[in-house]
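One structure, pasted below without further comment.
Note that this complex is displayed minus one protein chain, with the remaining chains in position.
Which chain is which? They are A and B, in the order written, and residues in each are numbered from 1.
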Amino acid sequence: MMAAGQPDAALKLRVRELYEAYFACLDSQDIRAWPGFFTEDATYLVQSEENRRNGYAVGDISCQGGAMFRDRAAAIAGTTVYERRLLRHFPGNLRLGLLADGVVAAEMSYLAIETVADEMPVIFSAGRSIDEIRVAADGLLFRRRQVVYDHGFIRHSLVFPL
Amino acid sequence: MMAAGQPDAALKLRVRELYEAYFACLDSQDIRAWPGFFTEDATYLVQSEENRRNGYAVGDISCQGGAMFRDRAAAIAGTTVYERRLLRHFPGNLRLGLLADGVVAAEMSYLAIETVADEMPVIFSAGRSIDEIRVAADGLLFRRRQVVYDHGFIRHSLVFPL
Partner (left out) sequence: MMAAGQPDAALKLRVRELYEAYFACLDSQDIRAWPGFFTEDATYLVQSEENRRNGYAVGDISCQGGAMFRDRAAAIAGTTVYERRLLRHFPGNLRLGLLADGVVAAEMSYLAIETVADEMPVIFSAGRSIDEIRVAADGLLFRRRQVVYDHGFIRHSLVFPL
């Protein structure tokens, strides 16, 4: 799935750091900062591998354009949570390619671990994201992020993005 | 267990990318591409830590030489699978050393997560590999790969390599 060219070592490091900043945002549940990782024309989709394989555009979360990201973030920030849960996102295997026009194609595996109240941590989700990252002088932003989880569905109704 | 010298930063990056390409091959179950990660005289063994500690050469999979890798790949490619399962391999701690003659000694932890049909992901295997990687102008290849899992046995009969 990767494009022909490869980013150089410096760009690879910047891409890794984008993911580290993104996962740190999710881990800290700093949802107000989440839209800031995307371009104004970005698309975002969270769906199961089965839906992706079947070519369905449906998913647990779908956003097109900055306003939808900000609405989503505001809705989550306003949601009352009755049970404290921590989510920790582990970056996994990362594959990169260069598209045209200063855009990096990336496929990144992730493992999300959830800890609820006094229970032991469990696997919340495992999968990968298929991303396009716009490289600009002022930083890297996702212009497309498609999170594809390996399992059939997300436990609990999904509130937080992945 | 590591040799005295250390690869430089550029070589370290190339070794990480070999592992990323290898795990991507396993994750995509592109078994036909698997033998291409090894030299023609490579050895490959998957075994439990208990067997390794006792010095037993036995394992779940054992290959010596390119023909055995290709036979194994062909056999797996021809196996009918009745239940869809996804495997996702997470690279972990990596330790490197330099051996003589342009060979890198590597020890890499891994965590393999399995998702079967509509169930939630579970830990399929955790362990490490003790590897020797030949560095050549045209790329890096494993000339030895010994996968040592921490647990007593592999669930299901092992079909795919690790």
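Operating definition for what follows: contacts are C-beta pairs under 8 Å (C-beta built on N, C-alpha and C of every residue); 3 or more make two chains touch, one makes a residue touch a chain.
No experiment lies behind these values; they were computed from the predicted model shown.
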item: Candidates A:A57, A:A100, A:A117 or A:A137 - the one touching the absent chain; value: A:A117
item: Contacting the left-out chain in the complete assembly, out of B:L111, B:L141 or B:V159; value: B:L111
item: Full-complex contact with the absent chain, from B:L11, B:L94, B:M120 or B:L141; value: B:L94
item: On chain B, residues whose C-beta touches the chain left out of the figure; value: 9, 12, 49, 90, 92-95, 107, 109, 111, 123, 125-128, 150-153, 155
item: For chain A, residues in touch with the removed chain; value: 10, 13, 20-21, 23-24, 27, 86, 88-91, 111, 113, 115, 117-123
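Please note the rule applied: only the chains that are shown with their structure count from here on.
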item: Computed distance of Cα centres, chain B from chain A, in Å; value: 28
